[in-house]
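After this line comes chain A, so read on.
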Amino acid sequence: MFDVMVILPLAATGAGAILIMLVAAFETFRREGISILGMGLFAFAFFIQLTVDNSGDIYPFAEVFNGMLVANTFTKVAGLIILACGFFSALAAQTYFTQNKGFVLEFYCMLLFAAFGMLLLTMVAELITLFIALEIMSLAVYTLVGYDRHSVVRAEAVLKYLMLGAFAGAFYVMGAVLVYAGTGSTSFAAIGAVVADSGYLSNPALVGGSFLILFAFLFKAAAFPFHAWVIDVYDGAPLPVTAFMATAVKTSIFAVLANFLLINPEVHQGWVTFLFYLSILTMFAGNLIAIGQQNLKRMLAASGIVHTGYLLIALVALGSERFSGGAILFYLAAYGVATLGLFVALSYLSGQDERRVSFDDFRGLAKVRPYSAACIAIFLLSMAGIPPTAGFMGKFYIIAGAFQAGHAVLAVLGIVSSILSLWYYLRLIIVMYFREPEQRFEVAELTLAPLGTIVLAVCVFAISFYPVVL
Partner candidate 1 sequence: MIEHYLSLSVLLFCLGVLGVISRRNVFVVFMSIELMLNAANLGFVAVARLHQSMDGHVLALMVMAVAAAEAALALAVVILLHKHKGNLDTNIFSLLKG
Partner candidate 2 sequence: MSALDIIMILLRIAFGVLVPLSFVAVLVWMERRGAAYFQDRSGPNRCNIMGFRAGGLVQNLADAIKLVFKEDVVPGHIRHKFYFILAPMLVFITALLCFAVIPFADVLLVGGSSYIMQAIPTDIGILWFLAIVGFGVYGIILAGWSSHNKYGVLGGLRAAAQVISYEIPMGLALVSLLAVYGTVNLTEMAQYQGQLLFGFIPMWGVVLQPLGVIIFIVAAFAETNRTPFDLAEGESEIVAGFHVEYSSMKFALFFMGEYVAMFVSSALIVTLYFGSYQIPWLATDTLLAYARPVTVLLMIGLPVIGYFFGQWIKKNNSSHYRREHDPRIRETKVYIALLWSLVVLLEVICLGYLLFAAGGGADRILVALLQIGTFLLKTFLMCFVYVWVRWTLPRFRYDQLQKIGWEKLLPLSLLNIFITSAVIVAFG
């Protein structure tokens, strides 16, 4: 039963979410137990996903799901990234909530539900399923952002996110209407066939619809004109949730965006110019915002925008023969590891009620907690793209892809932006290493996050030489 294997990680995640939901309702476990359970479920799903061998496109249970799902190496790796992000976010949460208020047992349940939506999102091959998956993910993430009822900040963040997210969702739905009107089908394969048959630009409903869909995705991925929300929301969300949003959500959105773009080369062709300028604007807008930030969470949010810009470069270059999906996934993995690492480190360094989140709060960290500082430095260097970290190889692939697709300008601008981004990445390193310590950075007992930080720091190097799979 090969299909079962393909679908099993998905099922495991969903079932796990429900399991935790019930466990939470019956209060079988306290916080520690449920944390371990959540992490264990993520790890379990990860290993199943790892053992799945899917080369070529598989349509699992085509009879039941009507070919609405597709599994291939691309979805497998995207799923792995998402599950790993989930695992480390869960780990960060375990530590975070020893020092912060607002824990509810359902936290891990929502985390798993979000991961479920994301896994589904990477596998969709059809517009309806896409919408469902998108919303499963979004709703779970909204909940994660705002579950702390006593915090006004959280409530505000979730409201902002929810309003704009629902807005984007409406755009997606309208886009789906138009695509459906233009092609008479919602399945990617059928849409691709229609495009191949009658052309893309000659079909106004399809063009308009796909652009509306694109808007929705760009919003979720925080690309340029739709990036404003991301800073506030990341800032307002609890740290582990921010980590999860910054990494896993981005992974799933880009996975599905790549899938959608590859419906047919003509669709991609129709979008290239648009994405081209958008990626430039996204990178520079992100950089400008990031440079001005004093708060680490906000800085990371803004730098997330910049990385979205790089990923858009990869999308522009999509379809050129080699780097297609691989570069995107590799970059996402590299970015995910570094970002998660930072957030995992922050989850125990930020102290009670997230009181240390600005640059200045980390003065002299290297003197007090040298290993944490070293790990953070590694993550920052990876984000900045300094070899031999994974971030470097990620950028390498993306820029190589851009060159190969004939967008040398984009490649050069990507590099310029990466130089700009040094400003805020180095700033933290400088603050950590070259200033005198003022704080003691005490850490609660029995926490896993320091260990996780080190594991991720090792991953930064380990991934770097992992070849692009596709």
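Here, contacts are C-beta pairs under 8 Å (C-beta built on N, C-alpha and C of every residue); 3 or more make two chains touch, one makes a residue touch a chain; residues count from 1.
As a selection rule, all candidates are chains of the complex that A comes from, given by their letters.
Keep in mind that what you see is a predicted model, and the values were worked out from it rather than measured.
Visitor: Judged by that same contact rule, which candidate in 1 or 2 sits against chain A in the complex?
Guide: The single touching candidate among 1 or 2 is 1.
Visitor: Candidate 1 touches which residues of chain A in the complex?
Guide: 127-128, 131-132, 135, 139, 142-143, 146, 149, 152-153, 155-160, 162-163, 166-167, 169-171, 173-174, 176-178, 180-181, 184-186, 231-233, 235-236, 293, 295, 298
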